[in-house]
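Heads up, the thing below is written out as structure tokens.
Shown here: the complex without one of its protein chains, the others still in place.
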Amino acid sequence: MEKINVKKADGKLGVLVVGVGGAVASTFVVGTLAVRKGLAKPIGSITQLANIRLGKKEENRFPKIKDVVPLADLNDIVFGGWDIFEDNVYEAAKHAEVLEQKDLDGVKDELVAIKPMKAAFLQEYVKRLHGTWVKEAGTKWDMMEQIREDIRNFKAKNNCSRLVVIWAASTEVYIPMSEVHMDLAKFEKAMKENSPEIAPSMLYSYAAISEGVPFINGAPALTVDMPAIWELSKQKNVPICGKDFKTGQTMMKTVLSPMLKTRMLGLSGWFSTNILGNRDGEVLDDPDSFKTKEVSKLSVIDTILEKDLYPELYSNIYHKVRINYYPPRKDNKEGWDNIDIYGWMGYPMQLKVDFLCRDSILAAPLCLDLVLLTDLAQRCGFSGIQKWLSFYFKSPMHTLETQPEHDLFVQYRMLKDKLRNIIGEESVEYID
Amino acid sequence: MEKINVKKADGKLGVLVVGVGGAVASTFVVGTLAVRKGLAKPIGSITQLANIRLGKKEENRFPKIKDVVPLADLNDIVFGGWDIFEDNVYEAAKHAEVLEQKDLDGVKDELVAIKPMKAAFLQEYVKRLHGTWVKEAGTKWDMMEQIREDIRNFKAKNNCSRLVVIWAASTEVYIPMSEVHMDLAKFEKAMKENSPEIAPSMLYSYAAISEGVPFINGAPALTVDMPAIWELSKQKNVPICGKDFKTGQTMMKTVLSPMLKTRMLGLSGWFSTNILGNRDGEVLDDPDSFKTKEVSKLSVIDTILEKDLYPELYSNIYHKVRINYYPPRKDNKEGWDNIDIYGWMGYPMQLKVDFLCRDSILAAPLCLDLVLLTDLAQRCGFSGIQKWLSFYFKSPMHTLETQPEHDLFVQYRMLKDKLRNIIGEESVEYID
Amino acid sequence: MEKINVKKADGKLGVLVVGVGGAVASTFVVGTLAVRKGLAKPIGSITQLANIRLGKKEENRFPKIKDVVPLADLNDIVFGGWDIFEDNVYEAAKHAEVLEQKDLDGVKDELVAIKPMKAAFLQEYVKRLHGTWVKEAGTKWDMMEQIREDIRNFKAKNNCSRLVVIWAASTEVYIPMSEVHMDLAKFEKAMKENSPEIAPSMLYSYAAISEGVPFINGAPALTVDMPAIWELSKQKNVPICGKDFKTGQTMMKTVLSPMLKTRMLGLSGWFSTNILGNRDGEVLDDPDSFKTKEVSKLSVIDTILEKDLYPELYSNIYHKVRINYYPPRKDNKEGWDNIDIYGWMGYPMQLKVDFLCRDSILAAPLCLDLVLLTDLAQRCGFSGIQKWLSFYFKSPMHTLETQPEHDLFVQYRMLKDKLRNIIGEESVEYID
Partner (left out) sequence: MEKINVKKADGKLGVLVVGVGGAVASTFVVGTLAVRKGLAKPIGSITQLANIRLGKKEENRFPKIKDVVPLADLNDIVFGGWDIFEDNVYEAAKHAEVLEQKDLDGVKDELVAIKPMKAAFLQEYVKRLHGTWVKEAGTKWDMMEQIREDIRNFKAKNNCSRLVVIWAASTEVYIPMSEVHMDLAKFEKAMKENSPEIAPSMLYSYAAISEGVPFINGAPALTVDMPAIWELSKQKNVPICGKDFKTGQTMMKTVLSPMLKTRMLGLSGWFSTNILGNRDGEVLDDPDSFKTKEVSKLSVIDTILEKDLYPELYSNIYHKVRINYYPPRKDNKEGWDNIDIYGWMGYPMQLKVDFLCRDSILAAPLCLDLVLLTDLAQRCGFSGIQKWLSFYFKSPMHTLETQPEHDLFVQYRMLKDKLRNIIGEESVEYID
């Protein structure tokens, strides 16, 4: 194994969040600020809390990740971003109704100071939202250039040594991969010609990568998941990752499916329904946005269960996913799954899971980890798709020739092995 | 790695089931007979259905386990056993109401032919059952000698080359480990003196091992899980394993706990309740039998979550397990779990799992696998505790110096690595 | 109160079922035949099992309804009907997979003898079904005339003294009430002109009533719920009732909503989702058919909760109903409800109901009761909408000037008071 030369994490790390006033983003920002002031615990964050085994089991070396991996210090983070509403992050977080007032109070001044830049937003890509703080531009290319300028200005103004851009904004309408996404030249031409196949999220990703800034996609749209952007990221030597944060129901799926397979239990149907009442729920109430999400959510089970290998168990699965906008619940998403399985001699059984979760509470620590790990990847000189970050995504990016890895525990092993590799340690032979 | 010399699986394999007329045992026997006649599928059985990766991932060698591991052929199995009721297995299976009539019809003749031997049973160890087909003996030692004789007779009469004994009978009252269980000489003396610390299940295990026959413990009692028996099994060069089949709720726990830990989500409480109406439920309605089960079920979460390493996440867990006898449901056990977790900044969330399972349907394939794998272990020359079979047990046996392994996926890896080892293949570096 | 002169139930009662080969209808037919042979119990049937209080409470008169109300005898029923598939009812019941084989065996001969007449079916009104046993006709009017002929033929051939027609077929696409449904002359003209606003179910209702035969509508379509048909039923002196059998989830709603109101607990949201895999589920997978059902299901809560009277409790309810076709479950429908309520000082609470029901098992006894009670109504000389049968319907018919009654217990009281009235007894002052 080749030794990796990791650049030191010197200076400020600018974190630019697309949709910085949204529920997920504001929860991420509030929590990170509170954690570094000692007011809250970064529950859910691997980089901040988890230990990692090093060496042989008998060596009993099991330090905290953050003590051995050269991650950026939370104190070096500077937050910024774009939003379609002008509210500062304090106002936005209050409006999101995710966190209690007392949790905002402790970092109020810092939050008030984070004012979003105008968003690159086009109504037809997120039909249910009506932005009031948006860029004007003649062409999509011009709009992209404005984003690049925003990035450069932010870096200079805040004296950052490095930046990361993370998409935590709403799900755009479904755009299937087509010609213009397959080739960088065509993609650039399409931006200039205002092609409908260029969604605003693509302008952000193109802009960030062009500026040499890593890009994380927390939503299910194409954004960075296309050959044109892969090519650009290789050219610019920039790591990218995505897509769609793996939080509640899909996280459960990537754990329960391996359980069924491990135990050779058959599966005849999986019905998943969700109710949520935040802005994300409202956006997904539009069938075109839902389509994007549905595609992201559906592949998980099939990939894990390998019906070709186990036709008697998994060749006839009826899998359905529904998302329902349901305002009474606000950010407190509820996912209800009914799973029809069968065992010995074909006898049917049922497994039902009701997950009363909180969308933003589950997503926020993923944002923190991904920001820190993508910055690390950049300093390691990695570029293109970061498959080792699959752990964090519903629909992990992969090249056209390979399969995604969905099993949560396999993903976790990949993540830890890469971290060991980065710090010059051997892989270990078991899960730990 | 040392090459293992595996004896061939020549001749008949006698499978002696303690409690052969019970729900689990009769479902195991019916299914196995049906499978070998091509009337049913052995869903849930790793040995019959699962594939195993061999070599490097790129070699793409992924055969069925049963095609590469020298397991006994199902056609070579001869069933027998003991029960406290005189019914043959056909009558017993009808009475258990687990399987539909049509599934019994196909193997009726074979089932009718399996008549239980009289059980070694003592009322005070299973208070809710009233056996009518039981051995008479002056001392526990004498009773044990009768079991040995049964074993020898069965072997001779059925012309078996090898035997396995598996406990699939009811849970006995709680007997904590004490002096008499720590030392073989004391244990033998205690049998002769009718010590109350010697439960009938211990007579079976002592008898089997003395006859050189491997013993599998599907219930939570001590039985083979004590230094006295470990010593005997080493002396006699016999493999043993247990204890308590891991079927429904605990299987879920050994999957969901690793999920929480992997994601660094906190846990404040786990409430598990079960309703079941079969004989097992009736037995566990007695507080003394339940105590045995409770001890078996409770340790799982703590062991997996490592509170010493992660005090901010797992040092204050309220874990409660309840089992309720509820006749309307018969064998169709239902387990309801409420899990109180917390995420980012400490915000609480809830996960609820309702598992409408079937006790015997989940346990039967474990019986089949364990019988085949323990017989394999015997032919490999393994003796004592078979830790690599932890995958199948709620409360995996381990020496006094070591910790049990509870995580289902780690257990699975241990199982497969041992199988690779047996057939002279290398470990692989990832879960598969 | 006027004395009602009830004609005796002499002779045969022909029961013609539209969709006689469907799951609900075949379950109704099988069960009724089994009950009259003493092979099964008519669980769920008020007419067969319930008692009724007569006189003052202290009189302690509490006979079975069937002992005091002059209902038709089950032995006098002759079954027939129409279906879009040619299978006899034995084959149809097997295919429906609702009942076990042993329950069909007992009445096999009778079932085989019930062969459906060709259905009046038009693809565009039930898009997911493809009938193969259907009438050909030049106009809708002509098709209606064929139905009338079927009715006359059946009556003559089976020597029936009376008939009842009951719709137990699939839900047609949504047709809002319009001009042609408001006036009998226009309605007749529309049939002749093949107006798209005339669905096949309307041809059945018009035909039956024209022949002097009562009509029961078990589905949510207009069918008999329009002024044109009301007028006809008054002219012909025929009772009609509907619509949409109240079985699982809606039955729960009409019980839980009164509970909330009685206790003055607030309601902020009610999310209902259903999974079912029978033909009904398949039909409702078509958005146009679902629309018809949705309209039927949505009004229940609002009507019961009277938001005008209790604006602080019920003026802001988010109510959503979803039905999902999910084949693994067949007829075993599952309804999951999440209900967000609030109490003292506005504190939120949640109520979740998971109903693992069986669509046809719940509907079949309603069919039996409705057939007997509608025949009774006819013999009492009642005509038009039978509001006292609201108890059985999701969306009880009512005149344009009045409100429907949805509360299950109020409906039950109405039903019993009418029965008392029919047999010349006083109303009682309490629920019984």
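Each chain gets a letter, A, B and C, in the order it is written, and its residues are counted from 1.
Here is the rule we use: a residue touches a chain if its C-beta (ideal position, glycine included) is under 8 Å from a C-beta of that chain, and two chains touch if they have at least 3 such contacts.
Worth saying up front: this structure is predicted, and the values here are computed from it rather than measured.
Put simply, the missing chain touches B, C once the whole complex is considered.
Which of C:Val68, C:Met182, C:Val295 or C:Leu356 touches the hidden chain is settled by the complete complex: it is C:Leu356. For the chain missing from the display, the contacting residue among B:Asn88, B:Gln146 or B:Thr273 is B:Thr273, taking the whole complex into account. One of C:Gly44, C:Pro70, C:Pro227 or C:Pro327 touches the chain omitted from the figure, and that residue is C:Gly44. On the side of subunit C, touch with the chain left out of the figure occurs at residues 27, 30-31, 34, 40-46, 49-51, 62, 99, 103, 251-252, 255-256, 258-259, 262-266, 309-310, 312-313, 342-347, 349-358, 360-362, 364-365, 407-410, 412-413, 427, 429-431. For subunit B, the list of residues touching the undisplayed chain reads 268-269, 271, 273, 275, 318, 320, 322, 324, 326-329, 334, 336, 338, 340, 352, 354.
Note that only the chains that are shown with their structure count from here on.
With each centre defined as the average position of its C-alpha atoms, the distance from subunit A to subunit C rounds to 50 Å. Put simply, the C-alpha centre of subunit B and that of subunit C have 52 angstrom between them. Counting partner chains per residue, subunit A has residues 352, 354 touching two or more of them.
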